[in-house]
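Notes follow the structure.
Every protein chain but one is kept in place in this view of the complex.
Here the chain labels run A and B in written order, and each chain numbers its own residues starting at 1.
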Amino acid sequence: MSAGERAGFEARVSALPLVDHHVHGAFAGELDRAGVELALNEASPDPVPEWMTQFDSQVGFAVRRWCAPVLDLPPHASADAYCARRAELGHVEVTARLLRAAGVSDWVVDTGFGAESLLDVPAMAEVTGGRAHEIVRLESVAERLAASGVSSVDYADTFLAELAAATRDAVGVKTVLAYRCGFDLDWRRPDPAEVRAAAGRWVDSGQRRLTDPVLLRFGIDAAVELGLPIQFHTGFGDRDLDLHRSNPILLLDFLRDPRLAEIPVLLLHCYPYHREAGYLAQAFHNVYLDVGLAVNFLGARSSALVAESLELAPFAKLLYSSDAWGLPELHHLGAVLWRRGVISTVGRWIEDGDWSAADAERVITMIAQDNPKRVYRLR
Amino acid sequence: MSAGERAGFEARVSALPLVDHHVHGAFAGELDRAGVELALNEASPDPVPEWMTQFDSQVGFAVRRWCAPVLDLPPHASADAYCARRAELGHVEVTARLLRAAGVSDWVVDTGFGAESLLDVPAMAEVTGGRAHEIVRLESVAERLAASGVSSVDYADTFLAELAAATRDAVGVKTVLAYRCGFDLDWRRPDPAEVRAAAGRWVDSGQRRLTDPVLLRFGIDAAVELGLPIQFHTGFGDRDLDLHRSNPILLLDFLRDPRLAEIPVLLLHCYPYHREAGYLAQAFHNVYLDVGLAVNFLGARSSALVAESLELAPFAKLLYSSDAWGLPELHHLGAVLWRRGVISTVGRWIEDGDWSAADAERVITMIAQDNPKRVYRLR
Partner (left out) sequence: MSAGERAGFEARVSALPLVDHHVHGAFAGELDRAGVELALNEASPDPVPEWMTQFDSQVGFAVRRWCAPVLDLPPHASADAYCARRAELGHVEVTARLLRAAGVSDWVVDTGFGAESLLDVPAMAEVTGGRAHEIVRLESVAERLAASGVSSVDYADTFLAELAAATRDAVGVKTVLAYRCGFDLDWRRPDPAEVRAAAGRWVDSGQRRLTDPVLLRFGIDAAVELGLPIQFHTGFGDRDLDLHRSNPILLLDFLRDPRLAEIPVLLLHCYPYHREAGYLAQAFHNVYLDVGLAVNFLGARSSALVAESLELAPFAKLLYSSDAWGLPELHHLGAVLWRRGVISTVGRWIEDGDWSAADAERVITMIAQDNPKRVYRLR
């Protein structure tokens, strides 16, 4: 590859519109320094202690490196300078700049967590001049149902009807089973009597958070029945979940169900179990994966992670996502870091003669656009 | 290292005859496009769906890069052109060219799966002008015994006698315990009454596939008794197995048995648990490993895997294998990719001053030839 060819390759990948197939809304309001620090830690809900700053982390360094210039600061501007500039510009301007700079054409938005403080689906489209699509969280539908005081006898049918209604304009569903009981459960499909009994126990309990394995499993079955793509949170997330019990390989018994053959199952994040996820994407023609979230939080190490994601999974089974939540820096960083990761990884393969340049750009475009458009039937 | 020294290093490693210590026969008949596609997916038994091609994967790209020139096509020839050329040359010519191009002096052939469609041991030697040696699959011996209607009382003694007979000209045995029950079993040695009872249940069941943990365990014990090297399938394979239950670290309780001290135990594939396997190879002087199969399926990423295999395991404990089955492209690719992997990994260490050039070539030769010749007592 000549220097000119290399520059052309980098320029084209940098300008390629992305489908961010798993993302949340950006914050709808102003954020102070403590709020930014908290948003730079995915795994802990506790305030960052005084003797450290979360800016001293891979994601913090990546914000200072890649987001500072979008706010007219030099790369590696100090955290203080960065937060001051953020406040000066105001959240509307900061959000608009960072989201547009991501070069995302389509946001596939999970609306199931903290929606009250975030831009909603139409707002995400409006702010960015792109398109936005909704993903419905299965557990949210169930919890609304329980709050409505549904009877145990009606639970199953009502859930199905509610899910069908809620997903009329959605492109898929998501389950946070990982946060509610882990994947090491009995994957046998519950029969109606078990669902009824579990629904009765839950509604009577007064608890509003769904953690019952039978009902969680039933919700996933309902999505299968409706033929919707199903996203699974797997791996990296906050410490509420047992990381090792959200290893996607524990979905094997579920994935072996032949009824699933035509239902796309999308394994989100996966880190540090992305090699197991890649294996599943080869083993089951309906299984897909991304390494979103981790790409952001690994910063300068994200290129290594992107490389590791390009192992066993056929290229038709990989997608891009940021899994940004709230902080618009994360919507931007995901795109920047993923582009850098594929440029450095695949660029090296082109230079070493392992891949042709034409194949390389074709595969990158599959991951960036073609695969998610096919899976979610985006127009 | 000067450019000339570097070129000499690369040339010598590229020409080094290899012992492929775990491999199967190449297909004995013609293969159509669908057959090639299926053979390029290790993990799924299902036909590749219409909306994708398995050529769009690391192994598919590696075939187009490294096998196309062996069939007189340019590197990165299209999948269509490649399959057309394959058909034009015919399987006899394609197989002969690819197998010879691998530069393998000794094939250590596992004859236990799908033998009817594959070249047998003498044919592998004949086609390549090399030597071929047999590995006997323990479960095949047991299943022939069950099919013969052996009585439960005679099972143990007959199995031992049959295994001794079957391995008279073999260099070792292999177990596919990973496919039959996983490694999280009770590793205590079964007593004769338990073996008798299990044999009775199995033979009476009419089932021909051996999945009983007591009899699987007993088969391994019989191999220990005969003093034969034992290969274990671990890690990456098809979705019949539970990947996480074939993690070689789950063999710890078995390996701690002091009776095993002089019996070579060879951990095959190991991916993505090759670091655990490297640990076992340091912890037990009789344990060896390879990263075969995964080297092929990782294509351009295989150099990273080869590097990861060079961590905790002493260098006397590493072996080369392709684990090619059927498709002769895989017999060739394993060798090409492993050579590239050691050249890039170890070459870098030489250039950085971490290893001396003399040590580097010595270690590569140990893995390629010396270790397997010692373990299997190849002449």
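As a convention for this text, a contact is a pair of C-beta atoms (placed from the backbone, for glycine too) under 8 Å apart; a residue touches a chain by one contact, two chains touch by 3 or more.
Everything numeric here is computed off the predicted structure, so don't read it as measured data.
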Options B:4, B:227 or B:353, residue touching the unrepresented chain: B:353
Residue, one of B:181, B:226 or B:249, that touches the chain absent here: B:249
Chain not shown, touching residues in chain A: 41-44, 46, 48-49, 51-52, 54, 56-58, 61-62, 65, 75-76, 236, 238-239, 242-244, 271-272, 297-301, 304
Residues from chain B at the interface with the omitted partner, ascending: 247, 249-250, 252, 256, 261, 275-276, 279, 282-285, 307-308, 310-317, 349, 352-356, 359, 363, 366, 374
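In this text, only the chains that are shown with their structure count from here on.
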Size of the rotation, in steps of 5 degrees, that lays the CA trace of chain A over chain B: 120
Inter-chain centre distance, chain A versus chain B - centres from mean C-alpha coordinates, in Å: 37
